[in-house]
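Notes follow the structure.
One chain of protein is taken out of this complex; the other chains stay put.
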Amino acid sequence: MSNTFGRILQLTTFGESHGAAIGGVLDGYPAGIAIDKAFVDAEVRKRATGQSHFSSSRKETDEIEFLSGIYNGKSLGTPIAFIVRNTNQRPADYDSLHYAYRPSHADYTYKAKYGIRDPRGGGRASARETLARVVAGALAKMALQQKNIRIKAFTSAIGPIELNHDYTHYDLEQADANEMRCPDAETAAKMYDYLQQVKDGHDSAGGIVTCVVEGCPAGIGEPVYGKLQAALASAMLSIPSVKGFDYGGGFDMAHGRGSEMNDAFVLAHSEVHTKTNHSGGIQGGISNGEPIYFRVAFKPVASIAMPQTTLTVAHEPTIIEISGRHDVCVVPRAVAVVEAMAALVVLDGLLQHRATCL
Amino acid sequence: MSNTFGRILQLTTFGESHGAAIGGVLDGYPAGIAIDKAFVDAEVRKRATGQSHFSSSRKETDEIEFLSGIYNGKSLGTPIAFIVRNTNQRPADYDSLHYAYRPSHADYTYKAKYGIRDPRGGGRASARETLARVVAGALAKMALQQKNIRIKAFTSAIGPIELNHDYTHYDLEQADANEMRCPDAETAAKMYDYLQQVKDGHDSAGGIVTCVVEGCPAGIGEPVYGKLQAALASAMLSIPSVKGFDYGGGFDMAHGRGSEMNDAFVLAHSEVHTKTNHSGGIQGGISNGEPIYFRVAFKPVASIAMPQTTLTVAHEPTIIEISGRHDVCVVPRAVAVVEAMAALVVLDGLLQHRATCL
Amino acid sequence: MSNTFGRILQLTTFGESHGAAIGGVLDGYPAGIAIDKAFVDAEVRKRATGQSHFSSSRKETDEIEFLSGIYNGKSLGTPIAFIVRNTNQRPADYDSLHYAYRPSHADYTYKAKYGIRDPRGGGRASARETLARVVAGALAKMALQQKNIRIKAFTSAIGPIELNHDYTHYDLEQADANEMRCPDAETAAKMYDYLQQVKDGHDSAGGIVTCVVEGCPAGIGEPVYGKLQAALASAMLSIPSVKGFDYGGGFDMAHGRGSEMNDAFVLAHSEVHTKTNHSGGIQGGISNGEPIYFRVAFKPVASIAMPQTTLTVAHEPTIIEISGRHDVCVVPRAVAVVEAMAALVVLDGLLQHRATCL
Partner (left out) sequence: MSNTFGRILQLTTFGESHGAAIGGVLDGYPAGIAIDKAFVDAEVRKRATGQSHFSSSRKETDEIEFLSGIYNGKSLGTPIAFIVRNTNQRPADYDSLHYAYRPSHADYTYKAKYGIRDPRGGGRASARETLARVVAGALAKMALQQKNIRIKAFTSAIGPIELNHDYTHYDLEQADANEMRCPDAETAAKMYDYLQQVKDGHDSAGGIVTCVVEGCPAGIGEPVYGKLQAALASAMLSIPSVKGFDYGGGFDMAHGRGSEMNDAFVLAHSEVHTKTNHSGGIQGGISNGEPIYFRVAFKPVASIAMPQTTLTVAHEPTIIEISGRHDVCVVPRAVAVVEAMAALVVLDGLLQHRATCL
């Protein structure tokens, strides 16, 4: 049951990195939504390798094939299944992984859990699984567009290079103008230079993605264990390499005072709004109509191009050198994954909310 | 369905702050566990008001009554239900809440969602609900003790006052020696002084709770959407006032390099271990046998004893003064809630893992 | 998780027959419904013992106490918890059960499953648990009344005595006029006489309950595994002593031909209807707007007042005589339970259906 995400809108994904295919089944998707295949493809490209010289050189053509749930270009209300064949596999790259556990990878834990593992490229633990999330997220976005709900994520930090201001300071659309996915061109350039250094050092970097949901009406989120922030946190922490999540004022609020952090209710255009938005658009687990925003922290890529000490599967010390084709930093590509998961959570929230009254 | 937490071990809670009672039903709890009522009571007292002069003066006697699932002192494998009557209610304190929305509370969003709300003390949104979590968490701890799994949380920050070192530097048992629940006496004293200032200013403070799980075997956690960190994040973000979660190296890892952050596998006492533990005991969503640790950020208490601008339920601007009996800072009491939720997640993880093989 | 029923509307029940209390938590119940406590009490009385001289003489006063989820007489959208204290216990009646397994009871299987059991009156396996279902069902009925959906069950067979015609032939309201809960007075009299014979023979009887749901709109039910008939079947087979379920033409349809069994679509009052209703109001798992009807078969009560051979808990052959206070036939009381479960399924179906579109 752990490969299914969501309550009403349920995404089930499958596939190992170097198996026949990866894919997903999206159940609970509303009927009658026009499905724009070109939009799905565009979303998938945002996550694709090969867009930056810091991303893996594995060439993923990523042909999405929809198998069900769509008829004459519209969703049927039945499960939408899709697959992406795995191609451009170089299993020889993973020969060494058969006999040793890569540091900070899931090799050891999968073996500990299941007694068996697919060593090719991380198997099920590969971030390639997130491709299925992006496809499903694209479908969710299409439905959200009908409600004028917009989801936009961007890179707010790579390594030590961070944006100086909060999201309201930037034109977020500019994030698509550079391969860092950062809305500030100057910061993006610094990030680029930083990553070049890291790459030259055969090392890897982490970073932070910030995401903003605009247009979400008040009332979405299901107390007490289905709070909107709990669903978002679960979604984000399920993404490989993610180490942290906060929303609204986040960790910084721990250090402030109530008088500084409370959001006063005010009337604007005859609607209830708040003067500030430290709450991040959510109060008591339910959206209040203000923009929802949150941060997602990614650790540096575990696969680095330098020798590392580890253990073999027979528990003998060894030195491992990970060849393969790896990202220096996944953050720019992860922007699409964060958006996708946010879209699934918000659409699921809208559908759950509909079920709260007759 | 949103008032139920967990997959195999499922806690369903109920109750409004000033209704007849709050309580819970814990289903999926293993049969044959000896239930120590005194231990439950002790856990509940850690969360109780009136232990610090910074906590609410509402006197909660909190008599736990178990209604089912226990026979001759042992769990039956059937649902364990418990209730706590609400007493010492002063509804008059909440008269003003009938007609105005408290800033940064859930008053407005509950109304937006349900069209109706219980204005007495926040109703269902009250942190009083967490009492049921602590009862269930105490039961979970009893089962975990049989597997030598220990869960210990403590206050690592209140406002700007923070511990300087990571958890391995302290004797965590010392956290129970002061009302700040901080394992370092000197820092605890500073926190106390800080809260006194905040209280004098009729204001409130937030803080951070750190939690450590020791003794969890490798193999717990269900990829990909039931990753252990995703379950923990969801659990923590479901606690009132929580704004952020990170585990292992957390947000700081976003700024480091792979070569610094990777955890090398080493053999110790013939067992697989890691030299460092930036992973926080979890890799690929599955525990690796190292200690699991994570941080939970709490915002300052929204109820402050100074006038605030807000809107009435008729959307007229007004000034609200919240009387009632409120905590200056919930963090010391929240330590018990964080432990309880962690215990539920880990026990649920153990049970889920058992179902992965025949 | 197995003590929770439903998907959106979720009833969690708890309690052993001779523990402190039994009760339930109903989550997902729509907000703003006026709760008529007198109606709940009336529903509960239909299931109570002591209404017929064929039912157990255990006097269950069955005082329902609501603990949460209701404010000023209306549902809040938060969980509605309720308890019923167990009184009039005569544990001495169950002394023999500590050391022997009653034939066709759950004594042995609970021990086999959990390694421990509560021998007092069947513990959790007691049909007393169904009281919680009737309370929740009464709440569900209140919500369904707002949509003009009516649920009516009745006794259609007791032992070999059966109604000769299908439900459309009778005025179902007449079922409440006799203690057999049978809408035909003449058949009811025969049932009464039959039960008297059975009672005189220190034996027990089974029977069949038929249930009709009128006013359910077309479109309710969730293919493919959440088909309306699958949800109803699961609900009914979860009731103690139930051995079978069929709907519409049921088992008899197995013996007929398509040309006889198909329901032709016709227009009536400008609405789509079917000429016949062998489908039982459900096609493809979704309601079609016609009345939904189904049958539920109950086995004879396992507790009989004559000596029976069995095994002790040490697996020694023995003769058991069940004293206690037992029903000769549970069918008339079970009518209320069948209605309750049907009400929960249909309301859950309505809520699920709302979540299928934006």
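Per-chain residue numbering starts at 1, and chain names A, B and C are given in the order in which the chains are listed.
Criterion: a contact is a pair of C-beta atoms (placed from the backbone, for glycine too) under 8 Å apart; a residue touches a chain by one contact, two chains touch by 3 or more.
Here the structure is a predicted model, which means the values were calculated and not measured.
Considering the intact complex, the chain excluded from display touches A, B, C. Contact with the omitted chain, checked across C:64, C:125, C:153 or C:347, is made by C:125.
Across B:31, B:172, B:189 or B:266, the single residue that touches the chain missing here is B:31. Checked against the full complex, the one of C:18, C:46, C:105 or C:181 touching the unshown chain is C:105. For subunit C, the residues touching the absent chain in the complete assembly are 1-5, 7, 13, 101, 103-106, 108-110, 112-115, 124-125, 129, 157, 159-160, 198, 201, 203-208, 218-227, 229-238, 240, 242-251, 253-267, 270, 272, 274, 278-280, 282-289, 297-304, 306, 308-311, 315, 317, 352-353, 356-357. As for the chain not pictured, it touches subunit B at residues 8, 28, 30-32, 77-78, 143, 146-147, 223, 350-352, 354-358. In the full complex, subunit A contacts the hidden chain through residues 1-4, 7-8, 10, 12-16, 19-23, 25, 27-28, 31-32, 65-69, 71, 74-81, 83, 113-118, 123-124.
Just so we're on the same page, only the chains that are shown with their structure count from here on.
With centres taken as mean Cα positions, subunit B sits 26 Å from subunit A.
The geometric centre of subunit A is 46 Å away from that of subunit C, both derived from CA atoms.
Along subunit A, residues 223, 352, 356-357 each make contact with two or more other chains.
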